[in-house]
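Below: one structure in structure tokens.
Here the complex is missing a single protein chain, while all its other protein chains stay put.
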Amino acid sequence: MPNGGTLEQAKSIEEMMLRELAWLWPIGALTLGAIVAVLLTMVLPRHRQGLIGAWAAGAHVTAAVLAVAVWLDRGVRAIMEQTVIVDGLSLTMTALIGISGALCIALARPALAGTEREGEFYAMLTFASLSAVMLVMAADAALLGLAIGALGLSTFVMTGYLRRSTRSNEASIKYYIFGTVSGAFMLYGLSWWFGLAGTTNLRLIGEQLQSAPQGYVIASTALVIFGLGYKAALVPFHFWTPDAYDGAPVSVAAYMSVLPKLAGLAALARVLTLALPEDTAGWATAIAVLAALTMTVGNVAALAQRNVVRLLAYSSIAQSGYLLMGVAAINGSDQGLAALVYYAMAYAAMNLGAFAVVAAVQRERRSVDIDAFKGLGRTHPWWTVVLVLSFLSLLGLPPLAGFVGKLELFKASIDAGQSWLAVVAVVNTVISLYYYLRVISPAVLDAPAEAEPGVPRTWVVRPTPIAVVLGLTAVATVAFGLAAEPLLRLAEKATMLSG
Amino acid sequence: MISLPVVLVAAGLMFAIGLYGVLGQTNTIMVMMGVELMLGAAMLNVVGFLRYSWPDATSGAFFVLILMTLMAVEAAVGFALVISAFRHSRTAEIDDMHELKG
Amino acid sequence: MSDLTPFVVLAVALVGAGCAALLEQVVSGLRVSPQAVLTSVSRTLRQPLRAPQVRDGWLYHLAPGLLLVAAVAALAFVPWAPGFRGIDLSTGAIGFAAALAYVTPAVFMAGWGAGRALTVLGAFRWLALMLAYAMPLAMVITAVAAPAGSLRPSDIVEVQHAVPMALVQPLALALWVPAALAVCFLAPFDVAHCDEELGGGVFSEYRGLDAALVALARRVLLVAVSGMTVVLFFSGWHGPLLPAAVWMVAKTAAVAAGMLWMGGRVPRMEIDRALELAWKVANPLALVAIVWAGLVTLLFYR
Partner (left out) sequence: MSDLATALVFWPAVAIMLVTGVYVFRTASMARAGLLLLASLGIEGLVFLALASEFLGVLQLLMMSGEMVIMVFFMVMFMPDPGGLMGMDMTHDKRRSASLAVAVGIGLAVVAVLTDWPARVVGRDAPDVRAIGFEVMGRSMLTFLFAAMTILFAMVGGVLLAKHGGRFAQIGAAGKGEA
């Protein structure tokens, strides 16, 4: 229904909504999690604030489980008068967001324990995950704009969490400026879309856009992609990424490199297929060019980095480029979306693993410079194992998850008739070899820095939450690669509903 | 006479003014003002469409409400960030921020 | 709304302001003399306009104008009798609040533009107070509008033909009164311009035409706010025997007199206590008032 401005419509919609509430379980879990977290923050004493982290992580996991339950029990459909689409894509992304969000909370907990406003941080993080889920599910321009704004504001706050640190303040302000400006561009584009169709429903907008004049379509779509591209750190809109990751707490950088990015990419895929069906105005080629640019710029810029967080930031830009290959192939190939979903899962696992190692190193050695990784193998063998696994997987070495994912993306790209993009991606993979190995080799080969020669080798990984994250991500990175078959079948089922 | 293109051109100019502020100002709060103008331009677009193309499109009116919400919410978070930064470094100037390489 | 409406509204504002000035004399126990009012007006107008050394002349001289525009716009939303009203929007009640909202920037401009320590202090106090009371004010208006199912002031009057809203929603009235007193610059909330503490506060520097405009705007505000109080809570023009307009005017005069009487007798509230009251008591109570309005509407007005 395009609009709902009469009493009869409101009544019938209300009745239908009550029946459709079951599809909203995952959203409900995160909403409840966020609100109760705020309430608990006010009630619990300081040394118990960690419980809120447990509660928030529980809400995330529950949301993931409920997403699976909804898929198995209820199936997929567009609900709430097509403002929200609960389909394979959004449910798998919800599950992914739930699990990765919980892992990020575990990663953040040791650094935050005992700080001021710890509980509020977990509440903000839960709300950010809720916004990410909303963004993935949105099929209505109003909800889309609101979700982008909400996801932005919660991540600005998390970036600025270290209030005494100039770097953190600066990072959050830069992030804020880029975020609000690109959001304004996107909302302006959405207002034009509304003018064409007389509704904010994206599918109905798509029906109108097909017959609209080219110049208008290109201009308005470019405006909308501005906002989503910034969320996913695509290349013309990527300037904020290294600064924001560098200034933010490492756990927040991990969060931002996975959740908003994947949500933004999924939303991009949904918006493009809903609003521009059938390759209107040749968007697939435009996105493919964007993908090539993104991966190239990210990889080349990463070569010069000595700060591992900045290096991972540029690496994550490059990874967005690979992921974007999936979006570009959606229209031309059936495998595009499946490859995107699979690579999203693999990327979440390996990138969180990499950031977990960085968090652990920063915690112990107070630095994230490449030199801080020297001789990691001698002192912390388990960290090094995870580091090597996740970096090699980001690089795309068989038999790890990243390899299978990239292979799928290449296949989809070629299938969609964009072989040149696959070639660009292969070249890029070769470039990225340099900087990934640049971190791995001192960690494995070198001796530790002279400052701490006598540190004994320790096989015990502390603190426990980081150990859990390290273990889970490492296992996932390997398992997703070795047992790719069932996961790929799952990804193939994660299709999009067209309203 | 007033017509849809007039409204849209006015909105486009307003958006450009906001963009001018965003690009040209050195102070975070001034940049926020530019963003407010840009969002205001988007609202003006929608209201123009409501008047001249889609008088029954309540979803557009609702979209304007969401835009107003976003304006308020983004301003609130922006102020909080400025306070946080100002308390520490006594400045809200973007040009003074060069701790990170950019 | 005809093309004559602006003139009608202006006429009502001028007449109302004059009556309010006379009412002030009554309440403060003086002999009622229109001549005294006229004399004071002409004396004020003969003063030179220029204030000594203001910091920002533009803001300083625009402020009284904006204040008057806000007051007259607020007055325009008040319906005086069936068919006799200024602007008849379907969202008039919110429009009234929107018009009043521009009193705040006007006061800020006056205080900041004058650039004296005490005027700026008064402006900041006023800002804090008005921002704190903005939320309860808007929520009270929605609560009162709920039974009518409309934000049009005349509809709100019609729904009170039997029972005035003051009896149905006493909590809403209790929340409305402080806000009404504050926006009319009356005690106990005259924190922005109190003579004893700030030596006249935000308006202390005004001379001549500016001062006259401020005085006029304050009287118009009093009329507008008391008129809207009658419309929202005391069943507007409804009443036995007498014609509608007479009832409306009589009730408005009574409310205005009551407010002036109270303003002269209640001690001034400290700004931080007033703020605490607004944020910690008035805001939560406003939510209760909305829930109560919903219950009443569902039970009795459908």
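For clarity, chains are labelled A, B and C in written order, and residue numbers in each chain start from 1.
Basically, a contact is a pair of C-beta atoms (placed from the backbone, for glycine too) under 8 Å apart; a residue touches a chain by one contact, two chains touch by 3 or more.
This is a predicted model, so every value here is computed, not measured.
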Can you pull out the displayed chains that the omitted chain is in contact with?
A, B, C
Quick one: which of C:G115, C:G208, C:G239 or C:G258 touches the chain that's been left out?
C:G115
Taking the entire complex into account, which one of A:W55, A:F121 or A:Y435 touches the absent chain?
A:F121
Tell me which residue among A:G195, A:G229, A:G298 or A:P465 touches the hidden chain in the full complex.
A:G195
Which parts of chain A are in contact with the chain that was left out?
1, 3-7, 9-11, 13-14, 17, 24, 31, 34-35, 38, 42, 45-46, 80-81, 83-84, 111-112, 114-117, 120-121, 123-124, 127, 130-131, 134, 140, 142-143, 146-147, 149-150, 153-154, 156-157, 160-164, 188, 192, 195-196, 198, 212-213, 215-216, 219, 249
Contacts of chain C with the missing chain: which residues?
1, 3, 55-56, 58-59, 89-91, 94-95, 97-99, 101-102, 104-105, 108-109, 112, 115, 124, 127, 131, 134, 138, 151
In the full complex, which residues of chain B touch the absent chain?
1-21, 23-27, 29-30, 32-34, 36-37, 40, 43-44, 47-62, 64-66, 68-69, 71-73, 75-77, 79-84, 86-87, 92, 95
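One rule holds in what follows: only the chains that are shown with their structure count from here on.
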Rounded to the nearest Å, the gap between Cα centres of chain B and chain C is 32
Roughly how many whole angstrom separate the Cα centroids of chain A and chain C?
52
Check: chain B positions touching at least 2 other chains come out as none
So in the complex, the part of chain A that touches chain B is made up of which residues?
2-5, 140-142, 145-146, 149-150, 152-153, 156-157, 160, 163-167, 169-174, 176-177, 180-181, 183-185, 187-188, 190-192, 194-195, 198-201, 239, 242-243, 246-247, 310
The answer for chain B against chain A in the complex is residues 15, 18, 22, 28, 31-32, 34-35, 38-39, 41-43, 45-46, 48-49, 53-54, 56-60, 62-63, 66-67, 69-70, 73-74, 77-78, 80-82, 84-85, 87-89, 94, 97, 99-102
